[in-house]
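And then subunit A:
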Amino acid sequence: MLEAKGLGYRVGERWLLRGVDLNLAPGDFLAVLGPNGSGKTTLLRLLSGELSPTEGEVRLLGKPLEAYGAQGLAQKRAVLSQGREMSFPFTAYEVAFLGRLPHIAGREGPEDHARTWQALEKARAAPLAERFFLSLSGGEAMRVEVARLLAQEGEVLFLDEPTNHLDPRYALELLGLFRAMAHEGRGVVAVLHDLNLAALFADRVLVLKGGKPVAQGGPETVLEPSLLEEVYEVPFRKVGSLGRIPLLLPVPQGVLRGT
Partner candidate 1 sequence: MKRAILGPIFLLALMGFAQPFRVTDATGKTVEVRSLERIVTLGGVNTEVLYALGMGDRIVGRDGTSEYPPQVMSKPSVGLPGQYSAEAILALRPTLVVAREDTRPTQVLDQVRAAGVPVILVPIEPTVEGAKRRIRLLAQAVGRPEAGEALIRGLERDLLALRSFQAQQAPKGKLRGLVVYLPAPQVAFVCGEGSIFVAIMELGGVENALKGVRGCQPMNPEAVVAARPDLLVTTKKTVETVGGLEGLLRVPGMAQTPAGARRKVLIMEENYLGNIGPRMGRAALDLFRAAYLQEGVVEVK
Partner candidate 2 sequence: MTEALSTPSRLRRYRRALWGLALLLPSVLLLGVSLGAYHIPLQDIPALLLRGEGVAYQVLVALRLPRVLGGALVGGLLALAGAALQGLFRNPLVDPGLIGVSAGAALGAAVFIVLLPGAGALETYGLPLFAFLGGLLATRLLWRLAHTPLGVQVTVLLLSGLALNALVGALIGLLTFLASEQELRSLTFWTLGGFSALTWRLLLAGLPLGLLALFLLLPLARGLNALALGEREAFHLGVDLERLKGRLVAGSALGVGVAVSLAGGIGFIGLLAPHLFRLLAGPDHRFLLPGSALLGASLTVLADLLARTLAAPSEIPVGVLTALLGGPFFLYLVLRHKREVYRA
């Protein structure tokens, strides 16, 4: 449902990203990994249509991205980005309801409100509905943002570091929710920092370094200490496994004692 071929993006003389190919099928959960500045966010912005690639192309549901208008795109894909900017006293409900925006032509119907409530309940944010968005804690606000994402009903979901600032319980809950949505046949592309969460929830991982793809494949094959050490320039150690999923820990040389 989402295809990228030879994707590259250049600012001035510098390539922020180059040579990325990927193919996302319905039900796929792809995690994008890599150190800071490796081009993860740029990739997400290219895939979501926010930036136009310098070379290569992205196709969504068989059509090149440029063929979509902003609204057409928003009906097919939804994005959960990192920034939380809000300057007006909107309530949580109003923020979640904005997810219905691409689907409303003319007046909104009771249908749109019903779907917003469903999304709020699914994200466990319904009790927050009447609260001011600005007064919510980080975890509460994220649940409302997720409700907005759900209300948008995109077929492909892009998540930019969704677990940032979340405690482990919320983080697991959230990724579990998206995992479930992938099961329902949607595609999920998530930029993640936590390698182990990526290994737990993703079908496939894409590792970037310096704007170039280093490896792509199942987490059990890609997430090898040697590869990670090359990418992150810090030693990694496999400290165990959950089934076929490796558990990895970055271990600086000086700290290593005894073991």
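Just so it is clear, a contact is a pair of C-beta atoms (placed from the backbone, for glycine too) under 8 Å apart; a residue touches a chain by one contact, two chains touch by 3 or more; residues count from 1.
The candidates were selected such that all candidates are chains of the complex that A comes from, given by their letters.
Everything numeric here is computed off the predicted structure, so don't read it as measured data.
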Can you tell which one of 1 or 2 makes contact with subunit A in this complex? 2
Name, in rising order, each residue of subunit A that touches candidate 2 in their complex. 48, 50, 69-75, 78-79, 81, 83, 85-91, 93-95, 98-99, 101-102, 104, 110, 113-114, 117-118, 121, 126, 129-132, 134-135, 152
